[in-house]
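One protein chain is absent from this view; the other protein chains keep their places.
By letter and in written order, the chains are A and B; residue numbering begins at 1 in each of them.
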Amino acid sequence: MNKSRPIYAPFQFDPSGARHLLVTDQPDPPADLNTNVQTLTARTHTADAILAFLPPHLATQTTGLRLYAIGSEAFVWDVNAIALAAGMGAGEVHLTRAGPLIRRVYCTHCQTMADDVATTITQCPGCGATLEVRDHFSRHHRAFMGVQVDAEAPGEIPAPEGFRS
Amino acid sequence: MDLNLKPAETFRGNFSAQNSEAAIRRFPFPFPDDLYMYSVNMEPHERGGPTAAYDAIFDLDEHYLGECADRAQVLADDPKRCQVMPHLIDAEWDTLELLMESLATDYPAQFTLTRNGDAWHWINRPLALDQRFTFGDAASLPCPPFEYITRQVQGDFTLQDQRDNDLFIEGGMVTSQADWSLNFDAGMSFRQWHGPVPLAHEAGVFDRALAYLLRLQLGKPVRRLNWTLTVNPRLDTSPENYPKWGPDRTTVTPENVGHKLCLRVELQTLTRLPRSNGILFGIRCYLIRLEELVRVEKWARRLHRVLRDLHPDLAAYKGMPRYRPIIVDYLAAFDDGAPTSPGTGPD
Partner (left out) sequence: MRLRIAEITVLSPGIRKFTLEPLAGLLPAAGAGAHLVFDIPGATRVHKNAYSLIGGPQARTQYEIIVRRVEPSRGGSAWLHEHARIGDILEAKTPQNLFPLAHLAKKHLLLSAGIGITPFLAFARVMRTPFEWHHCSRAEDSAAFAALLPPGPQVTLHTSRNTLNLAAVLGTQPLGTHLYVCGPELFNETVQTMARALGWPESKIHTESFASAAGGAPFIVHLARSGQRLEVAADQTLLEAIEAAGIAAPYLCRGGACGACELPLLQGTPEHRDHVLSPEQRAANKSLMVCVSRARTPDLVLDF
């Protein structure tokens, strides 16, 4: 069902593109990668270095480029935001999540971001509220929605669970 | 059109807001049947309908001053309730033009718009505003054009950009919302911002609604109704302020339910905008206390049956689990089992 939580496809080479750039926060690119694909991996670049490299690089590129990002959810959506700012759009950017099921969470009340959240109930590092991580994802904020779970009855907090998707 | 404005009442704090007898009779009751489920319930938005709430393109009522004051307070506390992405500047002017023209046409005693080319003169008598400005020049207004005009109209508004065969919510003035956040949802596609709604995705409601809206024509706006329940006549039930209004849900008792519990109805309008090709989504919120609503016998009977038989997923989504039995018991006393007449208007 097409809701807000992203559904990721496994990495696939997009033959409609004329040039290809793949970035990943993982050590290795996908096996048997097409040799036309320029690749930046964690073996040679940190995630921050890749995110810093992209804006000036994309500013020099022409239409026809395909950009692939593979990695943590936070990383691939950071790449996506840079690509959108560079003018790329639907069909030009392909995202694949890799790594553990952790989420970045946006506190609706104080607008603080929490990275690497592993359970459905979490403490906001900004305002201290106990947040329920709703299954509602913003590509713009690159995060899931966090809302105070015990606002109606303080202390009424369900047991935290891991994420299943 | 007749418009008798009350002095500003409050929609927070002591909740002084009440509906007059006339306001009750014009309430846009949302249920055409005794059983409720989601549907693509959109129809052309033309002047005229089951109650007087449908007589204007953008309906104003006796609560105008209180609602404008409440909006101003929400914005003072949280400026992010109004935000428009820069690429929608044409849609801002489209909105200003549409709202000023509609209000001046429907309520000439309250609003006057005079134009000489791009030199415009707007008079809003209830809010004592007299503004000369240049259409298309944002610097000639005290704030951006979308914010300027939507501060003067009851109801929330969002702006949708149309691209890639989809609609993207990329602007809005949202201060009287039923538990959704413009700041969080900004930038989402049509199906994304409806993500939290249960059951409707699976029924294909959003696919069909989107296909319909993508073809929305200039000059042919459409409307639909939506509803939920709110404890106290509180306009701002935002996720941002959930800690402020969430505790109200624990205060409902059999003794106070008729006074505290409100049926909240949104008369939603969708209008294609000419310059931007965007869509303006108007979400006009009406609140009526149960003790007011039951004065219309047909509505009391029907609301009882709708809430008694509502799908549990929908009841949960609309925040009812804590007090659903209390409401149903209260309304049962007004339901003698007699059949209800067709349509949503009072008998």
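Everything below uses one rule, namely that a contact is a pair of C-beta atoms (placed from the backbone, for glycine too) under 8 Å apart; a residue touches a chain by one contact, two chains touch by 3 or more.
Quick caveat, the model's predicted, so the values are computed rather than measured.
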Shown chains in contact with the undisplayed one are A, B
Footprint left on subunit B by the chain that the document does not show: 87-88, 90, 94, 97, 118, 135-136, 161-164, 211, 215, 217-220, 274-277
In the full complex, which bits of subunit A touch the chain not displayed? Write them out. 16-19, 58-59, 61-66, 86-92
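Following the convention adopted for this analysis, only the chains that are shown with their structure count from here on.
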If you look only at subunit A, which of its residues touch subunit B in the complex? 1-5, 89-90, 106, 108-109, 111, 129, 134-141, 145, 147-148, 151-153
Contacting residues of subunit B [partner subunit A, same complex]: 164, 181, 183-188, 191-196, 201-202, 239-240, 242-243, 246-247, 249-250, 322
